[in-house]
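Take this structure first; my questions come after.
Removed: one protein chain of the complex. Kept in place: all other protein chains.
Here is chain A:
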């Protein structure tokens, strides 16, 4: 059992007022709030050990390097990667995906196929489109059904020896649907394709085990899991990371530089050119420690209660439709009210102190599928409460009355 009041007191922003009303933050899918321990760790880094890493022999540089590498180790342990050097620090999920698509530009050729899903965030569509344009490969798309679930038979039918990469999100950002990634990974491997999982929406809710999943790449952001903005991780299997060319050239990623030839550093440094977000990388480790202290079993159990309660309460509202009604869901609800634009609802409930996301959630193909301009998305975290959900339901009702 979670002590929610105790947890809430860890997050200073939650006691804020917005538009004169206590803040109800249901935009966790966009970014999570940060506990004091994370904020303190960021400050402590700059106050006590700020120095550039991996180069200086002086004490501060050593301390900063150690802290950075300890954090890498924490991430490795958290996602159960085989080696620490399979864990690359990035600026976020988008960076991780682009690092991979850039690498595949020298591998794919005309006639090859890349499979993405209809549930993807634009950041897991556009880089692959760019890759296909560059290489002459073809993009294939796994369709969804009315419940917002991937049509797995269609995926099976798309797979062939031409398939070189399959990419899908672990959890859909727009609908909250949890995808059967284990099945997808196994099937893709059977035809020799590599698999990238976009874990951005999964890591706040669960602890991925990359060895058990056997995915080739797993990308996620730190800021959605209580960590600082501008942090992220790309996990890649050692063999793949050795095979892919570097993404950016610069300092840190080299072994030896002459004007005739440069040799690249070993993993993970080959992919970490330039001075990284040192503070962010270190503090991401603090955020992961915090989440593990709360416990992902506890988080999942509690968030499922929030999801069930919110689903039940929202459906009491006449004309309300939930998108993404598949069985396997994270604590995200995307909905609309008959005849009312999501922008109007979002604007009014914002005045009542409630932060939700409205719009297409950077997933326009999904909105096109449902023939809607967008949805209202409430995404819950373990620091949200049943009472907050009830207040949101009342606010939505009020907005509906005003707008009808």
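Keep this in mind: a contact is a pair of C-beta atoms (placed from the backbone, for glycine too) under 8 Å apart; a residue touches a chain by one contact, two chains touch by 3 or more; residues count from 1.
As a convention for this text, contacts and distances are computed from a predicted model.
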{"item": "Protein name as given in UniProt for the chain not displayed, \"Fe-S metabolism protein SufE\", \"1-acyl-sn-glycerol-3-phosphate acyltransferase\", \"Malonate decarboxylase alpha subunit\" or \"Cell division transport system ATP-binding protein\"", "value": "\"Fe-S metabolism protein SufE\""}
{"item": "Which residue of A:38, A:234 or A:348 touches the chain not shown here", "value": "A:348"}
{"item": "Residue of A:157, A:239 or A:402 touching the missing chain in the full complex", "value": "A:402"}
{"item": "Contact residue for the chain not shown (choose from A:179, A:358 or A:379)", "value": "A:358"}
{"item": "Chain A, residues in touch with the chain not shown (by the definition above)", "value": "19, 340-344, 346-348, 351, 358-360, 373-374, 402-403"}
